[in-house]
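With one protein chain held back, the other chains of the complex are shown just where they sit.
And then chain A:
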Amino acid sequence: MANVLPPEFADLEPFADWAIPTERARYAKRIASSMDELQAFYDAAYPRLESSTEYLQQVSMDDIGEEDKHLLWLFCSLVTVAFPVEAWRQARVPDSGASSIDAVLEPAV
């Protein structure tokens, strides 16, 4: 499969399926994943987020390219995955049962 991320982030290509454009779909993938899967994605992506502040600050939202869009979406997935990994120790919010709060409007990118 062709690479979708910027060349500097080629090491994250195995996790390119987390480059999902909407919050609703990112959350759906999170709750459909096992803790092992979430942990593996987190362990690979978190250090790259931590060391990429400057890179991300240079990506302007006005003319963001396709590869950087995918990188941004992948890190957006990391944001939602951080909750189970860092706090909840489970994919869902504790005691949230069947309840949901759904994104109905969000920025295009």
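By our rule, contacts are C-beta pairs under 8 Å (C-beta built on N, C-alpha and C of every residue); 3 or more make two chains touch, one makes a residue touch a chain; residues count from 1.
Methods note: contacts and distances are computed from a predicted model.
Peer 1: Not counting the visible chains, the remaining one has a UniProt entry; which protein name from "Aromatic ring-hydroxylating dioxygenase subunit alpha", "SUF system FeS cluster assembly SufBD core domain-containing protein", "Acetolactate synthase" or "ABC transporter ATP-binding protein" does it give?
Peer 2: Listed in its UniProt record, the absent chain's protein name reads "Aromatic ring-hydroxylating dioxygenase subunit alpha".
Peer 1: In the complete complex, which positions of chain A touch the hidden chain?
Peer 2: Listed in rising order, the touching residues are 23, 46, 49-50, 53, 56-61, 64, 68, 71-72, 75-76, 78-80, 82-83, 86-88, 93-97, 99-107, 109.
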